[in-house]
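Below you will find the structure I want to go over with you.
The other protein chains are all here in position, but one chain of the complex has been omitted.
Chain lettering (A and B) follows the sequence in which the chains are written, and residue indices restart at 1 in each chain.
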Amino acid sequence: MSKKFLSVLAVTLLSFTVIVTGCGTQSSATSSGSSDQSAASSGDIKIGVPLPMTGSEATYGKDMENAIKMAVDEVNAKGGINGKKLGTVTGDDACDPQQATAAANKLVSEGVVAIVGGYCSGAVVPTLTIYNEKNIPYIVEAANSSKITDQNPGNTFQINGTAVHQTQKAVELFKKLEAKNVAIVEQGDAYSSDLAKQTEAAWKAAGNTVVSHDVTTKGEQDFSSLVTSLKSKNTDLVFWTAYYADGALLIKQLRQGGYKGAIVVGDGSSDPKLIQMSGAAGEGTYVLSPPVAEFLPTAKQFADAYKAKYGQTPGAYAPLAYDGINLLADAMKRAGNTDGKAIIKALTETKDFQGLAGKVTFAPNKTLQESNFIVLQIKNGQFVLQ
Amino acid sequence: MVYSVGFKDRVLETINGKKTRAFFLSLLIIIVVLLPLGVNNYVEEVMTNTFFYIILALGLNIVIGYAGLVDLGYAAFFAVGAYTTGILMRYGLNFWLTIPIAVIFCVIAGIIIGGPTLRLRSDYLAIVTLGFGEITRITARNLKITGGASGLVGIQRPTIFGHKLYQITDFYYTFFILVILAIIVSLRIYHSRLGRAWQYIREDEDAAEAMGIDPVKTKLYAYMIGAAFGGVAGAFFAVKMTAISPETFAFTQSAMILLAVILGGMGKIPGAILGAVFLVFFPEIFREIGQMRMLLFGILLVIIMVFRPQGLWPERKS
Partner (left out) sequence: MHAMTVFYTIIQQLVNGLILGSFYSLVALGYSMVYGIIKLLNFAHGDIYMVGAFVGFGALGIFGNALGIGWLGITVALVISMVLVGFLGIVIHRIAYQPLLNKNAPRMSLLITAVGVSFTLFNAVMVMTSGEYKAFTTSLGYDGISIGPINITYTQIIMVVATAVLMLGLYWFINRTMYGKAMRAIALDQDACRLMGINVTKTISLTFFVGSALAAAAGVMAGVYYGSIHFYMGFIIGLKAFTAAVIGGIGSIPGAMLGGLILGLLETAGTQLPFVGSAWKDVFTFGILILLLVTKPTGILGKSEIERM
């Protein structure tokens, strides 16, 4: 039997190999052709866009992709880069490290000269070296775990405020609210855990107390025992570091359980849906947020154009996604060519680039020199700038 | 009908002919070896991923197919392997030296999981292994040494004979060699005393016991060997990805590996390989349709099972 199976195995694998090779050639043919495919738009200079297109974070990915495509169209309408047009190739990372490396290799295979995107930190980290080996610059627009900064092989630029920036803002806010017993709640993923741990360390370093550091599971609906536990510890400020959907649930159950103290949520919860889903319980909640279009005087035109084109208001990361392309275009112009090393050098030298979200100048570790975080509060069912 | 049967037999005969077999097998090996010359990084990545799942599927096949035990937490072994290598390398240990340690840790994990639970009814074994899988993942998430929720990042790339393994092609060949080793080991075990003992236990445990086979001990060996496969795969996974996080070892991962084994046909080496190939290729081929592909995948899974409950490549009853 062992011999028989080997032969059959050989035939099967053979046919599969042929299929895969066929598919490989086919896929590279479709995207390098001039026809406008759904995933790849035509252009002389290809930009890779790794974002979650499937899975639970797909909404964010789609929103950012929209803004990126808008920016690309605008750059092209103005004549492109030194006469060449930009084009994008989207790679679905599904917020999963394994899928992300496959997507990254796919983008590299398609000959992209730069990468713009990146939503989930966990999916961004393992791809950095894949791009770096080919000298491809990566402008990370939303993901902001400190692990990205730590692991930066030199090609990566973060244009979202980092966890360090957000932590500073959080500590500032906690002090302003005169919090005594802070409780931090995270969700056990790379992003929320990073923010929670950094905040805990910073708050303790400032000589204050953290009464509890809790971890919930994504998709879990019942926080009642957590609420009771927090109340029994005389908590007067709860800091939620994960995403809005479960955040809204926690806020509701905190208020339902009779919790009277302050509630602060991190940038992952900065979404109008937080207000909608938390309802009356959400009133008064503080939100640490990346610069949202509606509070940026410079972004009015962008927000209108986005709404006209896609029929919805731009999400929390759309302005940064839009800025990423423009920053890249600016760097390419300054570099004078599309050589990876030249673009990386030009990006490093960026000084006071004016984006929708503010001025971009990179610190030596290639994160923003100045934090662009803002604090919002929910008042009468709306976000109000603090 | 008569013709078709005759035709089928003839085809089978041709395929099974010694010369044809040798021809196809060598052709396959040549193609797989030469493939990186002609394709892009993406195809190499997909193939490497396939190799990786083949190794895991072959490992789980020993537990499920050979010994007939349910395991819904196989990712735990793969996690132990990956984390052991990742942590030891952080303390400066050479990658190649971490592999035997990773294997030992996995075998110990196999004993811990298997020891007290193998006497349980099969359905309870399912939930217990699932529970152990979750415990492993949550522990990795909560401990400092495993890097918490962010996991371990910046794991060094290994060197072999002065050559640093860092490009996808390097890993392509590395994992291909591992697949060949895994197949050889699987075959040897299947035809060993132990392999026959598992077969007896699967067919009739009481009779096997009467023949002097210790069922618990024999089953435990299956866990240990299956775990060792996971450990090796995990160790190489860690250096290929350079970053590992607890989410990679969630229940879905275990379910995927399980699917590969059962889809292909339990107990069969080509079945496990076919299952792994299907599992990796399907979502990649249908990448363009985005979210719909996983829906399609689910429907297809049901259809395959309904029409071929023994798997795509069932073990022939002799």
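In the analysis below, a residue touches a chain if its C-beta (ideal position, glycine included) is under 8 Å from a C-beta of that chain, and two chains touch if they have at least 3 such contacts.
Treat the numbers as computed from the prediction; the structure is a model and nothing was measured.
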item	value
Sole residue of B:178, B:263 or B:277 that reaches the chain not shown, by the stated touch rule	B:263
Selected residue (touches chain absent from view) among A:135, A:168, A:181 or A:229	A:229
From A:79, A:153 or A:279, residue that would touch the chain that is not displayed	A:279
Identified contact with the non-displayed chain, of A:70, A:248, A:316 or A:376	A:248
Chain B, residues in touch with the chain not shown (by the definition above)	64, 68, 70, 116-117, 119-124, 126-128, 130-132, 134-135, 138-139, 141-142, 205, 251, 255, 258-259, 262-263, 266, 291-292, 294-295, 297-302, 305-306, 309-311
Where the missing chain touches chain A, by residue	55-59, 185, 188, 212-222, 224-226, 228-229, 231-232, 245, 248-249, 252-253, 255-258, 273, 276-277, 279
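Here is the rule we go by: only the chains that are shown with their structure count from here on.
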item	value
Distance from chain B to chain A - Cα centre to Cα centre, in angstrom	33
Contact footprint of chain B on chain A as seen in their complex	1-14, 16-17, 19-21, 23-25, 27-28, 38-39, 53-54, 58, 92, 96-98, 101-102, 105-106, 108-110, 121-122, 125-126, 129, 133, 145, 147, 150-151, 186, 188-190, 192-194, 197, 215
Chain B - residues contacting chain A, complex	15-18, 20-21, 24-25, 27-28, 31-32, 35, 38-47, 49, 141-142, 148-151, 153-154, 166-168, 187, 190-191, 241-248, 268-270, 273-274, 277, 281, 284-285, 287-288, 290-291, 293-294, 316
